[in-house]
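Sending over a structure as structure tokens; questions will come in a sec.
Yeah, one chain of the complex is gone here, protein chain that is, but the others are all in their spots.
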Amino acid sequence: MTDLPSATQRQMGLVIDLDTCVGCQACVISCKGWNTENYGAPLSDQDAYGADPAGTFLNRVHSYEVQPDHGPAQLIHFPKSCLHCEDAPCVTVCPTGASYKRVEDGIVLVNESDCIGCGLCAWSCPYGARELDLAAGVMKKCTLCVDRIYNENLPEEDRIPSCVRTCPSGARHFGDLGDPTSEVSGLVADRGGMDLMPEMGTKPVNKYLPPRPKDGLAAQGHGDIDLLAPLLSPVATDATGFLGWLDRALDKLPGGDH
Amino acid sequence: MTFQQPEVDTSPPVSDEIRKTTCYMCACRCGINVHMKDGKVAYIEGNRDHPVNKGVLCAKGSAGIMQHNAPSRLRAPLKRVGPRGSGEFEEISWEDALDIAQGWLQPLRKDHPEKLAFFTGRDQSQSFTSFWAQNFGTCNYAAHGGFCSVNMATAGIYTMGGAFWEFGQPDWDHTKLFLLFGVAEDHDSNPIKMGLGKIKARGTRVIGINPIRTGYNAVADDWVGITPGTDGLFILSLVHVLMKAGKIDLDYLSRYTNAPVLVNQDKTSPDYGLFLRDDHGAPLVINRKTGKLAPFDMYGVRPDLNGTLAMGEITHVSVFRLMADQYLDDGYAPEAVAERCGIPAPRIRAIAAEIARVAFDESFELDREWTDFRGETHKTMRGRPVSMHAMRGVSAHANGFQTCRALHVLQILLGTVEVPGGFRFKPPYPKPATAHPPPHCRVTPGKPLDGPHLGFVQGPEHLALLNDGSPARIDKAFTWENPMSSHGLMHMVISNAHAGDPYRIDTLFLYMANMAWNSSMNTRGVMDMLTDTDDNGDYVIPRIIYSDAYSSEMVAYADLILPDTTYLERHDCISLLDRPICEADGAADAIRWPVVEPDRDVRGFQSVLVELANRMALPGFTHADGSPKWQDYADYIVNHERKPGIGPLAGFRGDGSAAGRGAPNPAQLDRYIENGGFFLKHIPEEASYYKPWNRAYQDWAVDLGLFDTPQPYLFQLYVEPMRKFQLAAEGHGDRQPPDHLRQQIKDRMHPLPVWYETAPHGDTKFTVHALTQRPMAMYHSWGSQNAWLRQLHGHNPLYVPTKLMRETGLQDGDWARVTSPHGAITVPVLEMAALNENTVWTWNAIGKRKGAWALSPDAPEATRGFLLNHLIHELLPPKGDGLRWANSDPITGQAAWFDLKVRIEKTSPPKDRPQSAPDLPEMKSPVPPPSQDLAWKVGS
Partner (left out) sequence: MHPAPSVIAFTTLSGLGFGLLFFLGLGMPAARGLVAFVFYAIAFGLAVGGLLASTFHLGHPERAWKAFSQWRSSWLSREGCCAVAALLTMAVHAVGVIFFDHRLRLVGGAGAMLSLGTVFTTSMIYAQLKTVPRWNMFPLTPALFLSLSLAGGALLAGQDGKASGFLVLAGVTLLAYWYQGDFAFDDSETTLATATGLGARGQVRAFEPPHTGSNYLLREMVHEVGRKHSKRLRWIGFSLAIVVPLLCLLIPVEGLALKHALAGVAVLSHIAGVACTRWLFFAEAEHVVGLYYGKR
């Protein structure tokens, strides 16, 4: 339904760790595989073996270069799927009620049998999280794997999104962000989890953990006091001296004879 | 009003059945759950119980379904009807195909087995294919390791009895500092990512040493954008600084390495530089307790790192003293190397200091008692939580062997190999070079080869030379040009066979290697060699048989194609005899099995080899009466015994309960399938570290059948066999190198790691390093036929560092002409900031030949995509001496892909539509054009 629920019982979502994501695209293809075979219409591809291949994906991994004021440029891999916003504009713009946000867990879904494929919801999403499937003519988006996370046909440990289950580096975390005691909320609190485009007022549920500061070792040599320098003070200035040190050091070893 | 929402079925049925097998989208070999609906493959996910991937799966693995269904799959055996390279074939029956193959091979076996050159790609059935080749009797067999990463494997095994690659792994659970040298992806794809995730979650520092900051290097906390080819110098500088500061593990060095072993220092002696040994051949050390000579492995010995011994005229000093002499030299000081490495000296020191801090200040002990090979019991296991990993970035240079050695020496000096928090081997490693066989090359017509083809030379006596001193093998492996070429030199086979150097062959039999494209250096030249004819109009390489599963570029160049199944349609065996899938904590092996039957007239290649062997009655394959031992590969997997009780699979032997050793079990494959497609045996806790010296581990390995007797050994900081080659070059011994190679051997085969510049092109006009990287979501050339993966990487720009973009006036989307001493290509460029400022790079093997892989001829892979290989030659530019100098490591023959240097200049964009150059003519597709619209869903 086009109205947003006034509150949802839980706020299920993803926490994505930009410090750990290696940009392997595993989540992208796993999502494609699961959602081609499961929820709603398959994710189609056009010109699949041709000059201009294109297809529907619900999750895409971008990459950005960041040039800090000092130090070398950094590269950050950046997965992006629906953020299941609290104030989801994609829901309210929908003329048919096909787009809706679930009360029980806050998941934003498209009811494909109601969708007319007008595309407006995709236009209203700042994050590019919705793609209209050309073959099916309906809007596709991340379902937070609603057909997995409660699925009694799956073993309990597999009741998590396909992309989370597959992520080799463990950069994707799934849980209730409405519950401050959840593991994901803990991560957000510890690591300064952030919103994308907060100025859009969408209040995304998904959070991103920023990369940790980088290239700290470079600084070590530059500053006035080199914290690590004492570790490297030479034991001797020449080879003979070194062998002398060696003798003394060997003696001090357990089992050394003096 | 109450909120209404549609009902969703949150518990839909997932699939009819799960079949567990092993992924083949790359060589990592993860366990997969194949979900089946209506008898078709519906969805593939990782197997949580599997030791390799523990449930996760990479992009390629998940996309396996599109690989399995790819329209490029070959459909039946093919016989060439047009000229080579045209792609014109007719489909024939298997009976005809096998008759043709037998007709070509059997006469060769009778008269000149070596005229068959059988080379295989990255399959993991090398213990089987080599067994076939050995029984056929040709000496010309190898897999692809020579162009891949033999430097890494060989340096590791000669130095410490095991290598990085997939043969070992960091102790992800305990490490507190991780250094990664020259890795974009590696074979351990998922395990490395899982490991990185694990240590990052703990906040462990990761240092990435790589000219390019993508992927693993992007998540590294510290990025060292080193100048390509200079890692050896950087590492030896770290060694210099750490030794100088005494930040080395003296106890470890004295107990577990050959640092205390005494070396002959008499320059006139034929033993100069060799170890002092006792009558049993055991290297001798000075026992610090007594001051006297003692064998290294004597009970209670305290080997003296500072040992010297004068015996008459001859002085002997410890390896460690030689190291001090060599590495304390100021030539290795950070200030001396900084400019060449492109790393400021303070940064080198900072990294050394961090290594020292973690190795020594954060060292810890695990409460596990263990007994070493000398019989001494230790209450605890000491951890030095610095771990390292490296791959082709260091190995694919012509100084790669020595660089890999340097890296291992660094690890060993820190005492961080096979200790908690450090680097750990996976069974069947650790296994010293001396426990491997030497290479064999003695050919007898009609008879098997005298032993396994590949191995580890211990000196000139093991070289694969004929009586006249000429190379025995077509690839010139194990010759003076590259004495320690343990994996062969697949990249030289076509070039040498074409040149008739050292001799001509009759049949080239290739399996699963795209040699007419991304697998070769000098791609264009290779195509010409494959199609070149002699004066009679016959092909210079008379016959080519090839097995591929897909319509690759190489298919067009073969005379006979034996089409393979996809990985979901056949039996395979990932064996401990081969490149297994073990973890540091356990031995494991696995199978593939036909989770679906082929819907085309294709056969598993290994079964075809069994059939060919049976037809030719090859000795190992047939009983005395000529009747076959095995019907097909599955039969072989279960019933073949290498040694009594030891077969391809270690699990469920005998009555099903035996592991490692045991009689063949007819139900073995079923037991594997029940167990999820794999078998795993854990290493006991007391055997989990210090494995080369740990009695409990050695006994466990003997139990499992990895060795027949315990094989404890010392790490070889100083590699004596290398010194033996130097001695030969200095004139000692009766096997002598040709004069033109003497200096190279003296300079390069230093028994302690050295660094030397690899300026193969020696041409000052080419100043920019050019590299490739593997995309994590693509496997070489296979990925492009995959409808999902090709949307991720459909073409490959050349990434150019910001500074070079400015200098050459380039902007994103412009086209550039890139020239090497060998050729030129025209390619689209994109800017990249997080890149060594003198390096350009592109993704490997995205560019495709028009007409291949069932792609439209105007596919972006063929129009915007390109191969850097056109710029790389298998030979160095002629030196004017009439000799063919390989573009390879002079020790191992490893192809030096990454020594490439180029010049780059802006060029006008192609007219009309994008087209990279060279633009090779379209080949005819042996498979029909595919349907372009996909909405893949099976089941209702």
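As written, the chains take the letters A and B, and residue 1 is the first residue of each chain.
Operating definition for what follows: a contact is a pair of C-beta atoms (placed from the backbone, for glycine too) under 8 Å apart; a residue touches a chain by one contact, two chains touch by 3 or more.
Just so we're clear, the structure is a prediction, and the values are computed from it rather than from any experiment.
Engineer: For the chain that's been dropped from view, list the shown partners it touches.
Structural biologist: A, B
Engineer: One chain isn't shown here. Among B:G307, B:G794, B:G851 or B:P930, which residue touches it?
Structural biologist: B:G794
Engineer: Quick one: which of A:V22, A:C94, A:V205 or A:L231 touches the chain that's been left out?
Structural biologist: Within the whole complex, the residue contacting the unshown chain is A:C94.
Engineer: Which of A:C21, A:V103 or A:L120 touches the chain that is not shown?
Structural biologist: A:L120
Engineer: Using the touch definition up top, pick the residue from A:A54, A:L154 or A:L253 that touches the left-out chain.
Structural biologist: If we include the chain that is not displayed, A:A54 is the one touching it.
Engineer: Can you list, in ascending order, the chain B residues touching the missing chain?
Structural biologist: Those residues of chain B that touch the unshown chain are 790-795, 830, 832-833, 860.
Engineer: Could you please point out the chain A residues that touch the chain left off the display?
Structural biologist: 1-3, 18, 28, 52-57, 60-69, 73-76, 78, 80, 89, 92-98, 114-120, 122-128, 131-134, 136-139, 194-201, 208, 210-211
We take it that only the chains that are shown with their structure count from here on.
Engineer: Where the centres are mean C-alpha positions, what is the separation of chain A from chain B, in Å?
Structural biologist: Chain centres of chain A and chain B, defined by C-alpha means, are spaced 32 Å apart.
Engineer: Over in the complex, which chain B residues touch chain A? Could you list them?
Structural biologist: Against chain A, chain B makes touches at 3-6, 8-14, 35, 37, 42-46, 48, 53, 55-63, 65, 71, 189-190, 193-194, 196-198, 200-201, 203, 205, 207, 213-216, 218-223, 225, 241-247, 250-251, 254, 288-289, 302, 304-306, 320-321, 324-325, 328, 344-347, 349-354, 356-357, 361, 776-777, 785, 787-792, 794, 832-834, 854-856, 858-860, 863, 930, 932-939.
Engineer: Sort out for me which residues of chain A touch chain B in the complex.
Structural biologist: For chain A paired with chain B, touching residues are 1, 3, 5-6, 17, 19-26, 28-30, 32-34, 36-38, 41-55, 57, 63, 65, 67, 72-77, 100, 102-103, 109, 111, 114, 135-136, 146-147, 149-154, 157-158, 162, 165-171, 211-212, 214-218, 220-222, 226, 228-229, 231-236, 239, 242-243, 245-247, 249-250, 253-257.
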